[in-house]
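A protein chain is absent from this complex, but the other protein chains hold their places.
So, subunit A:
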């Protein structure tokens, strides 16, 4: 039983750490604000959720403490992570941050332009 618990804890925490590393690498390597938002909103959310899950398992299976605040934290991160990514992307677009020059298509440009002209 303790072996299974250990495997579970180590697996979730190292999984989370790897994805935090992916986030950091993505923020450095990707070319523009929008592609960086991909790395930041997805990998960071999954990474932190997974680390918190590992901490929860550690305290539950090893120390016998059922800490429901960690579970709430996971749910809150899950809900707010993507909204944060969306808000940053939208704010960047509306304040005129350019897409990467190798981008192939932009359907939103005309809509925003039309809206600006109407005002």
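Rule of thumb we're sticking to: a residue touches a chain if its C-beta (ideal position, glycine included) is under 8 Å from a C-beta of that chain, and two chains touch if they have at least 3 such contacts; residues count from 1.
Keep in mind that, in the parts below, contacts and distances are computed from a predicted model.
Undergrad: Assuming one chain is omitted from the figure, identify its UniProt name from "Electron transfer flavoprotein subunit beta", "Na+/H+ antiporter subunit E", "Nitrogenase protein alpha chain" or "tRNA 2-thiouridine synthesizing protein E".
TA: "Na+/H+ antiporter subunit E"
Undergrad: Kindly state which of the options A:7, A:65 or A:83 is in contact with the chain not pictured.
TA: Residue touching the chain left out of view: A:83.
Undergrad: To test your reading of the contact rule: which positions on subunit A touch the chain that is missing from view?
TA: Contact residues on subunit A toward the absent chain are 18-19, 22, 25-26, 29-32, 34-35, 37-39, 41-43, 45-46, 79, 81-83, 85-86, 89-90, 93, 99-100, 102-109, 111.
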